[in-house]
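Every protein chain but one is kept in place in this view of the complex.
Moving on to chain A:
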Amino acid sequence: MATTGTPTDITQGSRTKGGIGESTLRPDGTLKVTGEFAYSSDMWHEDMLWGHTLRSTVAHAEIRSIDTAEALATPGVYAVLTHDDLPTEVKRYGLEFQDTPVLAHGKVRHHGEPVAIVAADHPETARRAAAKIRIDYADLPVVTDEASATAEGAPLVHEHRDDHHADHVPHPNIVHRQPIVRGDADRAAERADVIVSGEYVFGMQDQAFLGPESGLAVPGEDGGVDLYVATQWLHSDLRQIAPVLGLPEEKVRMTLSGVGGAFGGREDLSMQIHACLLALRTGKPVKIVYNRFESFFGHVHRHPAKLWYEHGATKDGKLTHLKCRIVLDGGAYASASPAVVGNASSLSVGPYVVEDVDIEALALYTNNPPCGAMRGFGAVQACFAYEAQMDKLAARLDMDPVEFRRLNAMEQGTLLPTGQRVDSPAPVAELLRRVKARPMPPERQWLTAGEAADVRALPGGLSNTTHGEGVVRGVGYAVGIKNVGFSEGFDDYSTARVRMEVVGGEPVVTVHTAMAEVGQGGVTVHAQIARTELGVAQVTIQPADTRVGSAGSTSASRQTYVTGGAVKNTCEHVREQVLEIGRAKFGTYHPAWATAELLLESGKVVTDGGEVLADLVDVLESESVDLELRWRHRPTEAFDLRTGQGNGHVQYSFAAHRAVVEVDTELGLVKVIELAVAQDVGKALNPLSVLGQIQGGTTQGLGVAVMEEIIVDPRTAKVRNPSFTDYLIPTILDTPTIPVDVLELADEHAPYGLRGIGEAPTLSSTPAVLAAIRDATGLELNRTPVRPEHLTGT
């Protein structure tokens, strides 16, 4: 794996070893590779019961009756709960709308909706007892797309909406709609020499995190409950769980347990309330672990989308206008759909300068599986469409696709269609230049020295379908724009508690946040920040729990920025207090205490010139400094509901890809040979983790380009492939060489100048692969993922 331009030296911050800019190793890395890491599914408690969820076998039906008698009578069963057993008047929950029943009430709205829960002394007993619950369903007609959802007389997925978007949407089966209008797209279209349009389809992708939903609820002696769970945001869970249980939040004590990946799929609740209900009912600890099959029903997916796009350009290659309409399928419950709509609309233009736009994005309520957050969050679907459009325009104008993009690339100072100005570096043209300038992988790279074919380097791999026959190379480019952090006026704060004291003759720092470590490497970065700011080698990261204030979600590429920012901020305040103590003790011994900018380095108080004033051990002695502080990034604004105007986003993140593929044009099989990336990260706090994020995001984008799709039967709205046998994700033989070129152009508004990085590479990877396949085959390919049938006309 080639890497160039990756920073390996500290370019800012402290000279303390293990500080920011170093690739310090993650504490969980070796444990995960050797299979020793304790995931949430590995937890065990003396005398614990196992919970199991009974889910609907149909997508839309009235529940006429539920008979639990036989299940309850099963030996070993301790409790069987349905909607009627919920303890309070709060029986629904949700991220934005409280539209999701804890257990189905009166009807089910999608395949796999939880209807009843069982606790038993063995998981198999619980499963078998659940199978004895008799539910009388009366089928209702399903709505599965825009036409059926908004047809006259269409069944309403939610009959009595009381959410904050209910009043402005054009139809009750539309969750939220966000237009963005700026300039005059119709008049601008008159200036266009060429106009291209297209309809694009994006399939339903799953997060496919490897550790299925799981957790353990332990009833407390005070009537409360301790919940150990794998999640993305402890406090968001807490806010939704406590009212359903009828407990004050301080009696629901949550601790993060080992998380096996998230990618947005753990933003919504899964087994949390169910396990707590069973634990409180039985008075025993209850563990729930989904298997892979259930996991496909246990979390939301990426919104499948239909996107209609029209662009115009002058013959010298300047974009004139954009008209687009993005229809996202939100499925049966709202989840994060409103925010996904906001992202899809506000980022639908891509990283380009277009002054005249007419944009509309909306999410539907249907009886399909609920969709919500997934890495890229609305920007992914848009990028797939606008990048296909850029290639079409370049072809029509007979221009190089990269040159055409560079001519229209946004930069610092560009005004977005929302009226927000891009006020930090936006090196879109430079990222494209860099991926294009890379040397190409050699032609016929599958030929080994002996001129025999190495099938592993060919489409089909070890399945041995070609030794070079029918294989055509294609090259494609794409670039994308993703927002960082929560947008549209959300109070997106984080909290960090930092303590400095002397233990065993050494200054040590303890950092405590509620940040969910889901594999992104936040705990590694927090220790680096503490070392940089406080000049202390020994840093302990405490387990994340709800005894400390909210850290916000581990999503939206935000944690290094926001919780990293909170840790930095608290560290700075701790440093000031430590220096205060130092001044009080030693201020009279050296004038620099009063005048100079003082730093903490290598366990000492030093001047910015490096002169040592005191040892931290002597400053603190038996005292400690312990602060818990909230920190916020710049505030954002809501988008105007009619015009979409507003400073809605905090920061933007950009990545560009070049994909090189070999396509077996006869069999329709694809091998991606190389996916070169260039990305601006502002500042790489941990360069190795940065590479991991970029390569992982790139691979997830590749997956939805060529294989990953949840297939839903359009007649029944039932999921057809809820398993890793038929929902395929890339193996190492599907994963190409991913050379990464990292730029560090500081954002002056962000801590250390950093830029959130986790999602941007997921955006442009998919359209780059599609563009490369189009290049190889000459086919239009308006949908992703591409299947062999699409490439062979079968």
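Criterion: contacts are C-beta pairs under 8 Å (C-beta built on N, C-alpha and C of every residue); 3 or more make two chains touch, one makes a residue touch a chain; residues count from 1.
To be clear about the criterion, contacts and distances are computed from a predicted model.
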Omitted chain, identified by the protein name its UniProt record gives, among "Metal ABC transporter permease", "Carbon monoxide dehydrogenase", "Putative ABC transport system ATP-binding protein" or "Peroxiredoxin family protein": "Carbon monoxide dehydrogenase"
Chain not shown: contacting residue from A:H83, A:R239, A:K318 or A:H467: A:H467
Selected residue (touches chain absent from view) among A:T74, A:S602, A:T716 or A:T792: A:T792
Contact with the hidden chain (one of A:A73, A:M440 or A:L733): A:L733
Chain not shown, touching residues in chain A: 127, 291, 293, 452-453, 455-456, 459-467, 469-470, 666-669, 671, 706-707, 711, 720-721, 725-726, 728, 730-734, 787-789, 792, 794
